[in-house]
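In what follows, a structure is listed as structure tokens, so that the remarks can point back to it.
Just one protein chain is left out here, and the rest sit where they should.
Our next item is subunit A:
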Amino acid sequence: MAKQFQSAKKKKMINNTVVHIILAVLAVIWLFPIFWVILTSFRAEKGSYVSTFLPKAFTFSNYEKLFNDTTILNFPQMFMNTLFIAICSCILSSFYVLAVSYCLSRIKFKLRKPYMNMAMVLGLFPGFMSMIAVYFILKAVGLTEGGLIKLALILCYSGGAGLGFQIAKGFFDTIPVAIDEAALLDGCTRWQIFSRITLPLSKPIIVYTVLTSFMAPWLDFIFAKVICRANSDQYTIAIGLWKMLEKEYIDSWYTSFAAGAVLISIPIALLFLFMQKYYVDGVSGAVKG
């Protein structure tokens, strides 16, 4: 009996070791590119193709170049552009998302189902299909020149916010309706319920919504590229990084691309890790159905 117990224990230990080894190998694979880009950002040799995996010499000049060499690709300005766009579109679209999801979750009105069905149908169209049309519309209104491009991008990023209600709605659905009813009996208006009861109870989803909408402009480069075209003073970070890998820049900018990627990834990664908890809460709430 004791022997059997011991062998079971041994088996368990072998299993555990195997699992840990597998996890370790996988973790290395997953972290390898990140490790590599950090190495590259400190690499002293220029150019994109190198014959050795580890850099021969380390330097900080790649980072310095990003901030000092602003004639061709103005990294600090791109950063400010993106920050401005991100803050504005974040405020606008967070409000939209929360307002729409609250209404769809709590208030029964005639257009509720039609609206949700419309959102589902619109979600099936490839987003890039209308991109060029959006560009034409913005151009017809005159928003594709100079500083107005920022406004155009803000409008674009928050334009679809009304359709991205699923996760927040799923969250609001989990807040007991009884609370609302009690408040209504006490003479609260719907607005007071929303602002004084529902919102304070929904910190996770607010954080999640705010952060996702804040991050969108940092991550998108396709919309930005189509709308900015050749206006290089309006570029966002993403286009800048993409440009650095184009044929005419790649030789001199490759290592700086890695440096820029590291610089952008740090805040985004921090935000993401902070948000992760809320992300899981929100999604599992929505999936439960």
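General observations
As a working rule, a residue touches a chain if its C-beta (ideal position, glycine included) is under 8 Å from a C-beta of that chain, and two chains touch if they have at least 3 such contacts; residues count from 1.
Just so it is clear, contacts and distances are computed from a predicted model.
When the unshown chain is looked up in UniProt, the name that turns up among "STAS domain-containing protein", "Sulfurtransferase TusA family protein", "Protein LplB" or "Maltose/maltodextrin transport system permease protein" is "Maltose/maltodextrin transport system permease protein". Among A:Phe67, A:Phe84 or A:Trp242, only A:Trp242 touches the chain left out of the display. Among the residues A:Pro126, A:Gly142 or A:Pro176, only A:Pro126 touches the chain that is left out of the figure.
For subunit A, the list of residues touching the undisplayed chain reads 12, 15-16, 19-20, 22-23, 26-27, 29-31, 33-34, 36-37, 48-53, 96, 99-100, 102-103, 107-111, 113, 115-117, 120-134, 136-137, 140, 155-156, 158-163, 189-192, 194, 218-219, 221-222, 226, 238, 241-242, 245, 254, 257-258, 261, 264-265, 268-270, 272-273, 276, 279-281, 283-284, 287-289.
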